[in-house]
Structures are given as structure tokens and as C-alpha cells.
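I'd like to ask some things about the structure below.
Excluded from the complex is one protein chain; the other protein chains are retained at their positions.
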Amino acid sequence: MTVHGTETAPPVAGTTGAGGRREETPTRIFFRKPLAIVFLVVMALMTLVALLGPVFGGDPVSTAHPPMQPPSAAYPLGTDHLGRDFLARVLHGGRLSLFVGFAVALLSMTLGVLIGGLAGYYGGVIDVALVKVIEFFQAIPGLVLVLVAAAILGANIFIIIAIMGLTGWPGVARIMRAEAARVAQLGYVEFARAAGFPGRRILVSDVLPNSMAPVVVSTTMTVGMAILAESGLAFLGIGDANRATWGSLLNDAQPYLNSAWWMALFPGICIFVVVLAVNMIGDALNDALNPTIGRVK
Amino acid sequence: MKAVAVHYARLLVSSVVLLLVVITILFLLLELAPGNPLQALLGDAPVSPEFEAEMAARFGLDLPLWQRYLIYVGNVFTGDLGSSAISGRPVTELIASRAPYTLVLAFWAMALSTVVCIVLGAIAGRTRRRWLDASISGGSLVIFSIPNFWLGLMLIWVFGVLLGWLPTAGASPYGESGIQLRYMLLPLICMAMSQLAFKTRIMRSSMIEALGQDYIDTARSKGLSADRVLYRHGLPNAMLPMVTIIGLSVGGLLAGSTLIERVFSWPGMGLLMVDAINQKDNMVVLGVTIVMTVMILVANVLTDIAYGLIDPRLRARFTRSGGAQS
Partner (left out) sequence: MSSELLTGTTEPRAGGGPLVRVTDLNVCLPTGVRSEVEAVRSVSLHVDRGERVGVVGESGSGKTVTGRAIAGLLPTSPRVRVRGSIVLEGREMVGAPPQAWDAVRTRTVGMIFQDPLTYLNPVMTIGRQVAEAVPAGRDRSGQDGDVGRFLALAGLEDVDEVARRFPHELSGGMRQRVLIAVAIAKTPDLLVADEPTTALDATVQKRVLATLDETVRRLGTSLVLISHDIAVVAGMTDRIYVMYAGRVVESGPTADVLDAPRHAYTRALLRSVRSLTDDGVELYSIPDSLRASWAREEVSGAP
């Protein structure tokens, strides 16, 4: 027979943290990513520019400048076909895009959280009915409908926000529903229910905070999608004709691709950078809020 | 066999209901639209009240809302989408002449992006080289963030204006019909790019998930080479969810076609719709929307059928009713 273990007594068994022994909070994981911080700063800067653009950006409608000037010291981004300072137009153009992005995301999130939360938490008939509604909104060609509705109802910015918000919530609702259903099963929520706390209060105070992580990630991504969609609509000429947005600047630019490349380049870069920043932040949030072991196999 | 029939009957019914809801929404939108349709018909010229009434009766504008709704639904389901207010041609005819352009472009964009996404996603999902995975998944996030119509403008600027290599508008030289490959190249790249970006991300996570499954251990325990484990066990399972993703992407492709066709003056349904929007030719706008909806619904049904054929767990629907539990 064999003889085992000639060495001294080991420590009590259990998980031994090798490497970082500090607790891994989402915030810490998020801020460990240099890219996430970079894009957070970029996003903050772009938001600041969009907010302050109208203040220091100069006059975006004055046609007092020579038309079709390439970028120069006097006109850092050149001038457009009507002799308007393009820098001023780009600075003004961000405001609406960002506003639409955040407003749509907020609206989608609110609707999604509300509908998904109710379905997941209460289950039963309510769930079945709401899931049907969710499935319907996921199956309809949302983008096409937004286009049609905006075209027929007129290009009021609030109508556009409302329609995009109305078609954008099912993704959040699905996540929220799954989370709420899971949380509703947890011991302490059942306990709270058994203890006689009203359902609505439990939903708000217990289910919501626990379900927020994936919802926040999805909402972040919605901001990017909404900005892209708004620019697309504006590019097609659907939008407030009196207000320059990055999308409508690109609409202006297309006929002059041969002669005024700057008119197409800069607004596009702005949309791209903002959407990229939002998506990168969302990606980093996702990694931070849903840490996985990574690939073990 | 019965279960299969029930399943597809349900799918068909829900598709028709969905189409009905979309048509209803469109009808209501049209009712809500600012402006009087009669006014639009008559123009600004002063006319006698008798002529106005005659025109209203002729176009059914004197009927109550619900009657006009039923007539509209009836027309749509019998294939009558009305006619263009601009050219006077039937909307179905207009769409029929444009749809092939959109479908060819969308099909090849889908095929191209699917093949490339499977390759890239599989590489990113299996590799242990951090930089490779990071550049593929980071790169797809970057591409995903590019507005595709702007990408189109940049492609035109670089390949059309600066380099002069490729034509930048239309599907063939002016005056000719049909599609020429040289003309299709830029719009195709543009359309495939954004598709590729999100599909690659999904393929990557699907691959990671498949490679983390227990049956991969069984395959390894047989002494199969790493490549064989990957190609015979990992990849087929990772590709299953892609069937659904491809089906779901049809909606995005068609919606995106409006932008891309506008950028490249590609004479498809998307451009037809954009032009109709600009000319306030509402019947054409609605017609294109309805046809696109039908295409999306057909794609959903085809996806369901394809999934059922490919996944043996669902294939049972076709052969036996469920698995034999012994």
C-alpha cells in the first residue's frame, strides 16, 4: 500500500485568490480598460461641443463667406456651396443628433423596462399577452416604418423620436423580462411578497436595481443606433429642413463630392466618432457588468 | 406530421396578422397625414363643387373611414397597391421593375457577409492570440459604428473621384438596363460591411459558446486533432444560431437599401421609395413598405423552415413526432 502526504499541514481548503485579491467591482473592471476611458472622454467632449457649439461656434447660416473654400486657417473645415462656414455648421449639427440619440434611448428604456418588468415579474396571462406585443414589435420592419411615418406625418423631430422610441423598446423589454422573472424567483423577493409588501413596491425597490445591468448596456447601444438612424433619415432629407444636423450636412454634400470633399468627410467623422464612443462604452460596460471567466477550454 | 402542420399553420396565420397590422398602421398614417387628399388630387386650380364631389366619389373619398379601410385592405390582399400620383403607373408594376435590383444587391451582400463573418467570427472565437481576437472584435465594432451611407460617400470619393476606378452611380451605363458587376461593386461592399460587422460579433460569441460545451470534451477524449474537434464539433454547432441571424437581418438589409440605393443611385425599391417620399407620392411609399414587409415575413418563414431542416432537434418535426423516449 502507498503512503501519502509526507509534507506539513496545508492551509484550510477553499478558493485561493492568486493575483488580485481585491474585490472585482464593475467600476474597477470598467476603468481598467484604457479604451473605455478614452472613449468616455471623447463622448464627454463631443457632448460638450454639441451643447456649447451654438455659443462659440459662430453663425451657421450666414452666407457672407466665399463659397466652396477648402479647409484653411480662416475656415478650418472650409465653406459650403452657399458660402457658409462649415465649422459652424458641424458644431451646430451635433446638438440635434445627440439629443435624438439620448431621447430615443431614454424612451425605449422606459417602455422596455416597464413592459418587460411587468411581464417578467407577474408572469401568467399578463406575461403571455405582453410577450405577444413584444414579438409583434420585434417582427415589424421598424426602420422602414420609421421612414414611412416620418415621411407621411412630416419631419417633426419629436415625431421622429416618438416613432423610433416606439419601435426600439422590444430589445430592452426582452432583457428586462428575463431578469425580472429571474429576480422574482429569488428568495428575498418571494419573502417580501409573502411579508405583504405590495407588488409594485417590490418591483421598484427590489427587481429594478437587480435588473439594471444588462438594461444599461442595451440602452447604451440604443443611443448609437438612434444617432445612426436619425442621421440616415436626415440624409434622406427627412428632418427639420431649417436645422442643420450631421445627417443633413451629408445630404448637402453628396452633389459636391467631386469638388468639396470636406463637406462629406467631417460630418461623417463626427457621427462615426460619437457612435463609436457610445458603442465602445457599451462594450466596456458589458464586460464590466457581466464578467465571465473567459475561455477556459 | 400533425405537429408540423400545426406549427406552420400558426406561423402562417401570425404572418398574415402581422401584415394586416402593418397595413392598418399605414392606412392610419395616411389618414393622419397633414393635408387633404382631395386637395392634392385637384391641385390649386379653382373647380366647381360638382366636379369636386365627382372626383371624391370616383376615388372613394366620400365614403366613411371604415369602408375605405376595408376597401384598402381588400385591394392590398388582391394585389392592387394603387397607382403612382406622379407617373400614373400601377404601384405593383413600378415595384416589379425595381425589386430585382434590390434583391440581387441584398442577396449578394447577405451571402458575402455571411461567409466572411463565419470565417472571421470562428477565428476570433477560437484563437488564443489576444491581439487577433481583439482586432477582429474591435474592428467589427468600429465598422458597426460607421454610418453606412457615409461609408458609401467615402467609397465614391476614394474609388470614383480620387482614383477613378469604378463607376459610382446606377447599375449599368446610362441608357442601358440590367446590372453590371463593376457598378455593383461599391454598393455591395457598402451594404455587406455593416452586415458583416454585427454578424461577426454574433458568430464570435456563438463560437466561444460552442467551444465551451461539454461535447467538445467528449470529442477531445476521442483523441481527435484540435482542427477536427473545431470543424466537426465546434463549427457546426456555432453556425446554427447564424441561420436565425441571417433571417433576422433581412429587415435591416431592406431598410438599409433605402440609404445605399440613394447614395449610389441604384435603381431598386429603396430608391423608388426615397424618390416617392420626396415627391409625396404616398401610394408608392405605402406599396414599397408593404412589399418589403411581405419580403421580411417570407424570410422569417424560410428561416424557420431552414432551421427545422438543419437542427436535428427540430428536424424531428418533419420525420417523427418528437423523439422516441425509451
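Per-chain numbering from 1; labels A and B assigned in written order.
Rule of thumb we're sticking to: contacts are C-beta pairs under 8 Å (C-beta built on N, C-alpha and C of every residue); 3 or more make two chains touch, one makes a residue touch a chain.
Everything numeric here is computed off the predicted structure, so don't read it as measured data.
**Student:** Please identify which residue in B:219, B:253 or B:284 touches the non-displayed chain.
**Tutor:** B:219
**Student:** Looking at the whole complex, which of B:237, B:258 or B:303 touches the chain that is not displayed?
**Tutor:** Only one of B:237, B:258 or B:303 touches the chain omitted from view, namely B:237.
**Student:** Using the document's contact rule, name the residues of subunit B that touch the chain not shown here.
**Tutor:** That gives, for subunit B, the contact residues 128, 213-215, 217-226, 232-233, 236-237, 240, 311-313, 316, 323-326.
Assume only the chains that are shown with their structure count from here on.
**Student:** Mind checking the centre-to-centre distance between subunit A and subunit B? Centres are C-alpha means, answer in whole Å.
**Tutor:** Taking the mean C-alpha position of each chain, the two centres sit 23 Å apart.
**Student:** Contact residues on subunit A for subunit B in the complex?
**Tutor:** Checking each residue of subunit A against subunit B gives 136, 139-145, 147-149, 151-154, 224, 228, 231-232, 235-238, 247, 250, 253-254, 257-258, 261, 264-265, 267-268, 271-272, 275-276, 278-280, 283, 295-297.
**Student:** Within their complex, state which residues of subunit B touch subunit A.
**Tutor:** Touching subunit A from subunit B are residues 18, 21-22, 25-26, 29-30, 32-34, 128, 141-142, 144-147, 149-150, 153-154, 156-157, 160-161, 208, 211-212, 216-217, 251-252, 254-256, 258-259, 262-263, 273-274, 277-278, 282, 285-286, 289, 292-293, 296-297, 300.
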